[in-house]
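Okay, handing you the structure first.
The other protein chains are all here in position, but one chain of the complex has been omitted.
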Amino acid sequence: MNDLIRQKSQAMQAELVRLRRDIHRHAEVGWTEFRTAAVIAARLKELGYEVKMGEAAVKKADMLGVPAPDELSAHMERAVKQGADPALVKAMEGGLTGLVAELDSGKPGPLIALRFDIDANDINEASTAEHFPRKESFASVNPGAAHACGHDGHVAMGLGVASLLTEMKSELKGKIRLIFEPGEEGSRGARAMVGAGAVDGVDHILGVHIGFQATKTGQLICSTGKFLATTKLDVTYTGKPAHAGAAPQEGKNALLAAASASLNLHAIARHGQGATRITVGTLVAGEGRNVIPAHAVFKMETRGETSEIDEFMAGEARRIIEGSALTYGVDYHIEMVGGTKSGESSPATRDVLKKVAIEMGCFNDIRDYIGFGATEDFSHLMTVVQENGGLGTYFMLGANLSAGHHNDKFDFDESVLSTGVELIVKTVVTLQAE
Amino acid sequence: MNDLIRQKSQAMQAELVRLRRDIHRHAEVGWTEFRTAAVIAARLKELGYEVKMGEAAVKKADMLGVPAPDELSAHMERAVKQGADPALVKAMEGGLTGLVAELDSGKPGPLIALRFDIDANDINEASTAEHFPRKESFASVNPGAAHACGHDGHVAMGLGVASLLTEMKSELKGKIRLIFEPGEEGSRGARAMVGAGAVDGVDHILGVHIGFQATKTGQLICSTGKFLATTKLDVTYTGKPAHAGAAPQEGKNALLAAASASLNLHAIARHGQGATRITVGTLVAGEGRNVIPAHAVFKMETRGETSEIDEFMAGEARRIIEGSALTYGVDYHIEMVGGTKSGESSPATRDVLKKVAIEMGCFNDIRDYIGFGATEDFSHLMTVVQENGGLGTYFMLGANLSAGHHNDKFDFDESVLSTGVELIVKTVVTLQAE
Amino acid sequence: MNDLIRQKSQAMQAELVRLRRDIHRHAEVGWTEFRTAAVIAARLKELGYEVKMGEAAVKKADMLGVPAPDELSAHMERAVKQGADPALVKAMEGGLTGLVAELDSGKPGPLIALRFDIDANDINEASTAEHFPRKESFASVNPGAAHACGHDGHVAMGLGVASLLTEMKSELKGKIRLIFEPGEEGSRGARAMVGAGAVDGVDHILGVHIGFQATKTGQLICSTGKFLATTKLDVTYTGKPAHAGAAPQEGKNALLAAASASLNLHAIARHGQGATRITVGTLVAGEGRNVIPAHAVFKMETRGETSEIDEFMAGEARRIIEGSALTYGVDYHIEMVGGTKSGESSPATRDVLKKVAIEMGCFNDIRDYIGFGATEDFSHLMTVVQENGGLGTYFMLGANLSAGHHNDKFDFDESVLSTGVELIVKTVVTLQAE
Partner (left out) sequence: MNDLIRQKSQAMQAELVRLRRDIHRHAEVGWTEFRTAAVIAARLKELGYEVKMGEAAVKKADMLGVPAPDELSAHMERAVKQGADPALVKAMEGGLTGLVAELDSGKPGPLIALRFDIDANDINEASTAEHFPRKESFASVNPGAAHACGHDGHVAMGLGVASLLTEMKSELKGKIRLIFEPGEEGSRGARAMVGAGAVDGVDHILGVHIGFQATKTGQLICSTGKFLATTKLDVTYTGKPAHAGAAPQEGKNALLAAASASLNLHAIARHGQGATRITVGTLVAGEGRNVIPAHAVFKMETRGETSEIDEFMAGEARRIIEGSALTYGVDYHIEMVGGTKSGESSPATRDVLKKVAIEMGCFNDIRDYIGFGATEDFSHLMTVVQENGGLGTYFMLGANLSAGHHNDKFDFDESVLSTGVELIVKTVVTLQAE
């Protein structure tokens, strides 16, 4: 069977490239992936998958950092204009762009989840002539959206895996669940998909990233840990304006509330159990030089080496925000716009993946583990799976890169797409056999 | 009758000096004037006055800045040891050292209140040989208490006036109420005496200060205004200690709460309607270099050009103190330890006093008015009288001084005592006649 | 002569209205009054005045709050397009839009200065149908610029006075200097004109405002005082960005520097000698949620009851801004963008104006004085005149208004224009006669 999987994987390389470039060309940022998700859903249905969409895939109340309604509407229109099936787009109204598809082999066996993230970055793609997507005419046509993190490749691999699995259905055991996650950037999507049950009952979950910490084709990092937990908050203070010369005492100063909050937030105690971070990254306040400032908005985030530590940080932050509001007599509003749990891959799952990779013989640099020290929304899904008794790993699929992730000149070696499909499908099969 | 009043006033000069020196020698600070008040009460009773003491003169719930119970007990014991009538001292248990005495002429007429403050300053009296009270052996024998603000002279004048009025009873109309106020320093006594009804029904109230803003014998300032309202608060934050190295996150930092409160208090908005002041004067926090500070105490005050403005300041302060406590998750306790209203003397009362003073012929420099720009607890009494439809004035009786008020070398020319008695009694008689 | 002045004033009413509407229609904000000043200069030259322009009227180094060079260029082009003489516009390159014109009677006598401010407000004029300038088609055609403070009327009066004075030249003594000041809004122009000598040698200076504090035609306030001194600063902090997760210690946090500065600025001590104000009105900082903020900009102002008090405030502010920069290791830049001295009109000048006004017989409500409690750039000019031994007054010419000053629906009763010309000319004549 191993030979067959390789053969079929390699055979689909051209199709994977086509898919990847189509997604790349129509890049869509978090919660606006209407066309991307419609393309995926259409293909999955074609393959015979039962596809959960809308509120069946995304819990509305748990969505973080959702754009404004008019922005969502504009993006829905654009998706249709760019060829998306209007009925599918309609089904995702409100930004419900996550998808869950399941293949049931009909035989007993584990439930294995595979997660692919689908959103683009909110940057403009490079317009230099030598940028490969420009040369090959698949650079993003959507302003302010570009696939600079390889999620376009993840989508292509996801559909490749979906296709290959249906062809092999009779050989499979248990069930395989494909999770297409929107809004990974900003740590926004996982939580709402967990809320809708995306990882319920999962025994193993696999996540992949192209080129992260493994920037050469042929490299493979089999597991990742030290994912930092994070909480991202947008804070608004609303006070009362007053003439700064005539009646300053009648104002409620939102700028000073935000200034005091910013200082006191950064003064949150260090944590004896592990690393923390706290950042107020932007602050905009006030209306005019001689008016007591009535409005202030700031964007902040906390991080923690564990979810518990991040919860400590976020809890302190919320109290400080409230306390500073009280200090200045202003109203406050906190919106959680992102957040994810910390995580560590399971050695058992990693060992299976590593064994498969060695057998494949095409990797020249295989490593067990990397401590990430940063944030990936996958850790949220994996940690929930582990909390429920399952296992998981997040692996880095090495690829030659033209520039670093999130850089407007980012591009990756497309040859790794079929390798990725092969590795995932073989790992699934091996996990089912254990 | 004018000649008689002068003659009698001058005749009591030696007795006034003896009284003043006795009070001076046994100086007692706010709410501990057990001996001082006992001496006054005994003399008033002797003169036939009905004397209200204890809770009849001082409303317990409205007392501000009262010393601790064991301190009060110690001072009660000392008062008895220094010759006070034990029964009278007992009647003032709890620091109820205010007295109200009334003389009813039996004839219709206005109720005129005279206020004399009786407390000493909490300083050590100068021990230099040339300091007059030392030379004449009436320097304070009580450590940490000295009459450096002339209240000893006020007591002497009060008893002189009390005596002279009883001798003239048949000539009087209406009623005269003598108010002996404890705890003027720190703006603590007036409020509690108002609470017990000390100024109920008063038509005119007079207050006198020796040597304030009028530092030469022969000067007289007939009225005072621009008394600043003030609120004095002691604030305690109680957090939770924790080892600063091992588990800083377990602490609740009272020092930082106080630091943040201090900054934000000073940042209270200026007031468009008049002058304000805000001061955190002292701050003590923390237990050790490597322990998250669990305790912080600070002493602060606000001031305002009007009572309304001071109320704005104190209201802002209270909210900031609470907000800073919330910011750091600590408990807070605010104790109001002093406070008085703003005030302006009534021109009508001033005019009567001025006319009397001119007629007396012994002042060489008579002024109408001074804007005080500071705080005197009398303004609280006067403002309540005015709010109820009465009138009042606060006058400065010039006297040669050896040093400024509150200085440990302060002393005043005792010859003004009988002049003061004469001026007060004549003003009372004139007011009654109007 | 009085009758003649009235007659000539009234005769020019139509021309005053035409002038005012032309200026109104082509509203230009501070330091961009290229067309406005070109129109004025052309007319003055036509009348025979020697006109000082460019650096002869405005000291470059003392200009406050000047727009960026490309903005100035764009406004110069617009001015020419809207009919200004290109040569005159060229002479004002760099925003040197102030003008000084002098009439020398050839006879001995005092030097009397008249100041007219010429700039518009940086708002969009109301577009409602009932707004009079709309109805009459003279609403501002320049976006972001509207005469909502009556300076268009001041310009018209200034040219009316200029015209009338030349007709009466033989009757005059001494000299008359006309000062057309740009950038009054934001307290920007006076300082640079003083720097260029605009008030050197002045014996009397008069300033007028239409409708300020006197909102009915027929009212007149003959003098104004309690002008607050003010200093307006734009502050920039430049730190160093760093990834908030990976290496926060490598950043230099400009946002926190600005937050700390804002708090500490508002905590500047109150002043025992008079009222103060301090406001950080706007603050913008940071680049992204997860980046240590490298830039912060805030706009602030101080005010003081006297120039000395404002200098105290501004001095404290500068030290705090520098100290906060040091605290966070960031660079700072302070730009003074506005500032004016406090001021009090001279009673002697007021008395002359008042006498003239009474004689005119057309005012039904004449008042001596108003305490302004706010800021007007005229006070800077007047105070310098007084410091050099001269006198001055600022008077409020009552006019029916459609809305308050600085409101986008502001408009005034044009009938007061000729009244204003008459009052000014008669006061000049009377002052010369003294």
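When the chains are written out, they are named A, B and C in that same order, and each has its own residue count from 1.
Everything below uses one rule, namely that a contact is a pair of C-beta atoms (placed from the backbone, for glycine too) under 8 Å apart; a residue touches a chain by one contact, two chains touch by 3 or more.
This structure is a prediction, so every number in the text was calculated from the model and none was measured.
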Among shown chains, those touching the left-out chain: A, B, C
Omitted-chain contact residue, chosen from B:Ala37, B:Ala285 or B:Val421: B:Ala285
Candidates A:Ala126, A:Val208 or A:Leu263 - the one touching the absent chain: A:Leu263
Among B:Val51, B:Ile205, B:Ala244 or B:Ala317, residue touching the chain not depicted: B:Ala244
Identified contact with the non-displayed chain, of B:Val17, B:Ile179, B:Leu256 or B:Ala269: B:Leu256
Candidate in contact with the missing chain, chosen from B:Leu228, B:Ile370 or B:Leu431: B:Leu228
Missing-chain contacts mapped onto chain B: 228, 232, 244-246, 248, 255-256, 258-260, 262-263, 266, 277, 279-293, 296, 299-301, 303, 373-375
Hidden partner interface residues of chain A, rising order: 263-264, 266-267, 269-270, 275-278
Chain C, residues in touch with the chain not shown (by the definition above): 245-251, 253, 256, 260, 263-264, 267, 269-273, 292, 312, 316, 319-320, 322-329
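Keep in mind that, in the parts below, only the chains that are shown with their structure count from here on.
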Shared interface numbering between chain C and chain B [over half = same, under half = different]: same
Which two chains share the largest set of C-beta contact pairs: A-C
CA centroid of chain A to CA centroid of chain C, Å: 55
Euclidean distance of C-alpha centroids - chain A vs chain B, Å: 70
Separation of chain B from chain C, taking each centre as the mean of its C-alpha atoms, in whole Å: 51
Interface hub residues of chain A, defined as touching at least two other chains: 245-246, 248, 256, 260, 263, 292
